[in-house]
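A single protein chain has been omitted from the complex, and every remaining protein chain is retained in its original position.
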Amino acid sequence: MTEMILPFLLSLVEPVAWFIIGTGLAQNGVYFLQLWLAYRYLGRRGYDEAGNTLWRQYADVTPPIALLVPAFNEEETIVESVRSLLALRYASFEVIVVNDGSGDGTLDALVRGFDLAPVRRSWDDALPHKPIRGIYRNPAFPSLLVVDKDNGGKADALNAGINLSRMPLFCAVDADSVLEPDALLRCVEPFVDDPDETVAVGGTIRLANGCVVKDGCVVSVGLPKRILPLLQTMEYLRAFLMGRLAWSELKAVTLISGAFGVFRRNLAVEAGGYSHDTVGEDIEIIVKIHRLMVSRGKPYRIQFVPEPVCWTEAPSSLSVLRRQRIRWQRGALETFFRHRSMLFNPRYGRIGTLGFGHMLLVDVLGPPVEVLGYLFFPLLWWLDMLDTDYLVIFAALACVFGIFISVGSLILEELELRRFPRARDLLVLTGIAIVENLGYRQLNNIWRIEGWWQFLRGTKGNWGAMTRVGFTRG
Amino acid sequence: MQKTLILIADDNPLVTQLVSHRLGSRGFEVVTVGDGIQAVAAARSLKPSLLVLDGMMPGLDGFAVIKTLKEDPETAEIPILMLSSLKGEKDIVGALTAGAADYLVKPFIPEELILRVKRLLGTVAA
Partner (left out) sequence: MDGKAVLWLLCAGLAGAATLMMLGLVARRYFLDRRAIRQGRRRQELVERVIVAIDPLSGDEKAPLVGDDAGRRLLAQIGCDFMDLVRGEDRRKLQDLLEFNGVVEMALVELATGPVRRREAATAVLAPFTRQECRAALLTSLEHDPDPSVRMSAAFALVEWGGMPSMSRLVAALRMSEDKRSLRLLALFCHIAELNPAELLDLAASGTGPNVLILALHALARAGVLEALPLLLEATSHAAADVRAEAYRSLARLGHPAAEGVLAAGLDDPEWPVRVQAAMCAGRIGLVAFTGTLVGLLDDGEWWVRYRAAEALGQMGGQGLQALNSVAGQENAAGRIAQLVLSEREEAA
């Protein structure tokens, strides 16, 4: 028996090794390509200080936007958050807070904070959601509407908000994120430039950890002091500067973060709104919009705005971070397999080849293959089938590639946006680019394997306190 | 003789600098702040004779500042001159209804601002 199996196993060693190496090389190749594309995009766009000019010339013609704020157990902070949302710089917008059956006093806090009274309001029953218990407002805050509904999850709350909004665009934001005062103005720019083709716009999200936030505004940008948020700062830079811009450039955006995205209301409705049965409702809706637009056969664009518009607090404990990453991984897999017919399907053009191809490589195959590599090569070495030198070289190469990609993103940030105030911050981030390869990256991949496992077992999701940001690498 | 104190609230430093120079060089004492929340705090603590107020500011916008100040008996009497780039009917009527004493649209004529300030203070002759 053994005589049969052993040669068979041995004959497998080489193909498996090459498969792992090939996948790794393909991933890194994609990252290099993304860096180049992002660089090209930013270079063409140039550094933009046009905030004020924009406001002056286009304030009258900017389309009205409904800000949808799903809230679940946010008693402590909700009033403050809503106050800062109401103070955004934009000609015409309304804030619709959807209390998703919170167990705490979120609704009471809002009613007291803004002196709200129950009202009746007619709404479009375009999307399904759990029953609405009441609608509240105060004539003194004409642009604020608070909706109280039975608990149904974030997607459900957003659907209710879409139904109630009466504006052509909506912007889904998290209750706990901090927006730049001209966030809406910046993100509406693609709609201003090309209202016919633009169907959705995503904004860049950064970490609020380490920044000074005063009265709902980021007044000074800084790096977090603790290691875990610092490591995530690097991930956010990579995800938004390199990943999203590259996809935007290629017209194959597959994700707009749930923390901030502007959509055309009627298209979101036609696409069926947010899906209840996934933890990745933010990827899911973009893919649904892609499908809808492809079926219509008209040109369309999903765009990305490189300037930071939204600041969010990153988890600083390992257990919360682990849950977040498991969730993200599951959401990506759910969407990928639900729409797998789009993969390499010529009907879906770039989104099928590039968008889904990337998901296959980075989200679906990436984590298991990389973890397999962690086990496989040391095993070969232990069996004396691999030179010590080669083992070290493989490890070093994996690290060096990782460092190079991170440094590439830092260069983009520094050349085009320069949001970190001190030269020292750059050095710290360079250090992080090295350190993240020694432990953090591996930990992330293990979490993603957990996500895979949960996906396979079909564990049910609950209300996501976590917002996906979607990193290009674990 | 004690000088008349005027509070200027605007998030654009060019406006605060320009207005405070013009009013300062015409004999007024001037304090400037950069947002709505500071404006309310300064109005309460300094009790200025007049407030020159911007419309759109981070934190608390000009309209909310008017509302807050008018609700507080301590500050309700401070005349407010709105100096805003919002030129819509709703904005102007809204601000005046909420209790602003006067409204000037940017771009404005600085001399006009000075005269209106003087009139609001009842010191045109001075």
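Order of writing sets the chain letters: A and B. Residues in each chain are counted from 1.
To be clear about the criterion, a residue touches a chain if its C-beta (ideal position, glycine included) is under 8 Å from a C-beta of that chain, and two chains touch if they have at least 3 such contacts.
Here the structure is a predicted model, which means the values were calculated and not measured.
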Option touching the unshown chain, where A:Q34, A:T62 or A:S177 are the choices: A:T62
Touching the absent chain when the full complex is considered, from B:R22, B:R44 or B:K70: B:R22
Residue in contact with the excluded chain [from A:L318, A:M385, A:V400 or A:L438]: A:V400
Touching residues (missing chain, whole complex) on subunit B: 12, 14-15, 17-18, 21-22, 25, 85, 106-112
Sites on subunit A contacted by the missing partner chain, in the whole complex: 46-47, 52-53, 56-58, 60-63, 119-126, 137, 139, 191-196, 389-390, 393, 396-397, 400-401, 403-404, 407, 410-411, 414, 418, 422-423, 426-427, 430, 433
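The rule is short, and it goes like this: only the chains that are shown with their structure count from here on.
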Touching residues (chain side subunit B, partner subunit A) in the complex: 35-37, 56-61, 64, 67, 85
Subunit B partner contacts - residues on subunit A that touch it in the complex: 56, 83-84, 87, 89, 140, 181, 214-217
